[in-house]
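One protein chain omitted, others in place.
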Amino acid sequence: MKKTRQVNHEMPSIDGKGIMMGRPAYTDDLAQEGSLIVKVLRSPHAFARIRRIDTEKAAAVPGVEIILTHNDFKRNAHTRAGQGYPEPSPHDKFPLDHYVRYIGDEVAVVAATDEETALKALALIETDYEVLEPVLDFEKALDNQTIIHPEEDIHEMFPIGFNPKKNRAAAYGMEVGDIDKTLSESDVVVESSFRTQSQAHVMLEPHTVNARIDYHDRLVLYSATQTPFHVRRILSQTLEIPLSKIRVIKPRVGGGFGGKQALHGEMLVAAITYRTGKPAKLTYTRKEVFEATYTRHRMRLDMKIGATKDGRITGIDCYGLSDTGAYGEHALTVFMVTGSKVLPLYNKVDAVRFKGDVVYTNRTPAGAFRGYGAIQGNFALESAIDMLAEKLSMDPIELRQKNMILENETSPIFEIMGEGTAGTAMNMESCKLDYCVKRGLELTDWKNKYPRRTDANKIRSVGMAIAMQGSGIPYIDMGAATIKLNDDGFYNLMIGATDIGQGSDTILAQIAAEQLMTTVDKIAVYSSDTDLTPFDAGAYASSTTYVSGNAVLKAAKNLKNMMMNEAARVMHADPNDIGFDGTTFTAKETRLSLIDLSNQLYYNDQQKQLTATDSYVGHKSPPPFMAGFIEIELDKETGEFEILDYTSVVDCGVTINPKLAQGQIEGGVVQGIGMAAYEDELRTKTGRLITNSMMSYKIPSTKEIRKLTTEFAESYEQSGPYGAKSVGEIGIDTPPAALANAVYNAVGVRIDTLPITPEKILNAIKEKENRQ
Amino acid sequence: MNIRVRLNGLERTFTIKPDEFLIDTLRNHHLVSVRRGCDTSSCGVCTILVDDKPVPSCTYLSARADKRHITTVEGIPNTAARLAGLFGNEGADQCGFCNPGLALSVHALEKLGATPDAATIRHYLVGHLCRCSGYVSQIKAVKAYLEEKS
Partner (left out) sequence: MVAQCLRRGERIVKIKHYHKATSMADAYEQLKKEGSAIVAGGAWLRLSGRVIETGIDLAGLGLDAISVTEETITIGAMTTLHTIETHPEINRLYDGILVQAIGSVMGVGLRNVVTIGGNIVARHGFSDIITALQVMDVTLCFHEQGETPLKTFLAQKGAFNDILEKIVVRKRKASAYFKKVSKTALDFPVLNIAMSKDQDGYKLAVGARPSIAIRAEKTEKLLNKAKTIDDALIEKVIDTALGEIRFNSNHRGSASYRQSLAKTYIRRALFDLNDGETSRKAGQS
């Protein structure tokens, strides 16, 4: 492996300084002055039909520019999910509808000169609802009397198990071998159900979008989105505006984590600006972000694992029920990932089955959220593995080491399960999971800490879990890059890839710089503009490093070749005899600087603009792997616990930027800890969200996170840019199971419902004592 | 009503409503670094300094700000630039939405004197939520910044 100069080197992000200094960068910073303020009237009922809606009084308020209701839109069913077309999500949403399906659903929209006027008008809209019985319990949704989507004009784009009459948004099933037979013949079987909650993303920037008609008479949107190209397409198809008349720009985004991988305010704001010709903007309040954007799919996963008495895992059977809320964005794909990016961890089983249903309920729609099903699946599987170890009287580390996937192995699941469609067979050409586990044991001094050490009422214990994720969606998601050479020998890198704070602008510049043998400061990056940058599916499915990175690598290679050819021409030499070190071309006796060449190409002789564009679609999705270890101190009299350390050992191939990769892991780990221990959604019996503010919904603060230890394995993925795999999601997957296992190791109680709270622990301890 | 403030060292007069909060007054006057993260004074994103003390600008009535010194991150460019470099060293530079408010609190902490330890830094900055970094890298960077300054 050649030593690299830019790749696998720590360097600060190219935008950190400007951001810290407060320069205009985010979507609302760039709104046009004098934009109409857009406010949405939201449903107070979990399920209702709008019998009548009258906007006359509201429209008469001075300063109100326009009010839209379902009467003002053609019924074009679409999905808001930012996914490749045709989407694996049902087209079950209308811009505005005469049904409202959750408290917070859109009823009408007002645009006015200022916020106060808009709110005044909102209050004057008269509505008459036929209130219907909602479905709030996802375990009672299937075949419920209440049909949440009774309308006839909705559809799936291809078979995904969509059956709205049963309240089913999607369904999936696959089996390898004969699982029932395998389990019945196994010496030991462990069976348990696990429940995960509707976690909220709580990215610090609320969703926001603004639109204007530019002087070319085109509709231009600035949106905090992870998928500008998908936004453009969905707007065009739904509002019937020619695609060529729409431009979507993603400015700096204050966090997405999947919560901005679907349309939020773009549809209504685009409609308003298109119809009025005036600039308009909508910023969600935090309450609206909680109530009316997206959450994680809550799930119940029924796990059965069988093994021989000497610890060979024979079969895994998983049935899942997933709650997609009022609309089916990401319903199938999240559910599939729950199986496809978890079950292959134990690839040597004789049989495996994964199936289940994704149901509608009258709650905030679920959607994409880092981990994307893998965190839910991981909690269930990795908890069950520890339970299996207990039943086998076997060390849980040994059980994993005996059965987990290793380098050069494969799993039949890779070929069967993609994301929404069939998958792609692949061997694990890079898999350092065994090293990750071994190294983690060293770093945490596991041998001396497992299972626990007791000191009066405080118990220190450890727990762990292993995980995998993916690197993009093969054959479906494409990324592209354009690099151009300027005078003075610097470059512009134009990429569709969306930087939402994870640093893709920086690491893609590093890849380009490596290939062009220059430094990052010579590369000006511009990203995520549907007019000016080439296509990229967007920041999701852990695509950016692997897919977009490969596109950048190819484009940079092409540009370098073009530059070498031009240099050869100027130097009257054979292109094969040209050497290049990033700043100078050499040929036998002559030298030509890049600066001179670039200036000549612009101004002097046979002038031309050198630009290279290239694209990449993955042929596989090489998983990053991780072993996560938690150490806690638990107070057995109160159930309270503190997290003393979380150690992560990660195989993501080569890290393009080790510090930014560390940031992805640690940020993911802390979000995973939030889901494991602190975050929970609460609703009233009528379906109203109680935890709709950052006062009532608590994410970890700095005091909850004392110590994080993060290391990367030496690994190299042949198919990745400079050996890299992606790293955006994997950090989040292990904390829930690791914590559950640590709690079990501390006090012998297993919490199978997230979040794991002190009260649940204390109740379980008491129950256990009562039984004894 | 009007208020007169000293904003980043310059005398400014703003016309405000009685129930206006500083976040809106400032943002409406193009100080876009002052951003809103929540509705309930819970996140720290909108933090500014009033008379050198960090406060959530979403919760500080503009009427109260009359005759006071207000500092936004535009007023501490050197602190912000240096802190950004240290954040970059630790990989704490991610979406950045929490950064300006955090920089102002760090500036206030610096002005208080003695080099604090990680526990003191955590206590002083606990009101600044971050969803991207996992905090540990931020604390390391802030500690390095304060050690430089002491």
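The first chain written gets the first letter, and so on, giving A and B; residue counts start at 1 in each chain.
We adopt the following convention: contacts are C-beta pairs under 8 Å (C-beta built on N, C-alpha and C of every residue); 3 or more make two chains touch, one makes a residue touch a chain.
Only a predicted model underlies this, so the values are computations on that prediction, with no experimental measurement involved.
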Among the chains presented, those that the missing one touches: A, B
Which residue of A:700, A:723 or A:736 touches the chain not shown here: A:700
Absent-chain contact - pick from B:59, B:115 or B:150: B:59
Missing-chain contacts mapped onto chain B: 1, 18-19, 21, 39-42, 44, 47, 50, 53-56, 58-61, 63-64, 105, 123-129
Those residues of chain A which, in the complete complex, touch the missing chain: 285-288, 456-457, 637-638, 640, 678, 682, 690-693, 695-696, 698-704, 757-759, 762-763
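Here, only the chains that are shown with their structure count from here on.
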CA centroid of chain A to CA centroid of chain B, Å: 29
Parts of chain B lying in touch with chain A, wherever the complex brings them together: 31-33, 35-43, 45, 72-74, 77, 80-81, 83-85, 87-100, 103, 122-123, 125-126, 128-139
In the complex with chain B, residue positions of chain A that touch it: 10-13, 15-17, 19-26, 28-29, 201-206, 252-255, 257, 283, 285-287, 500-503, 657-663, 666-671, 693-695, 699-703, 705, 707-708
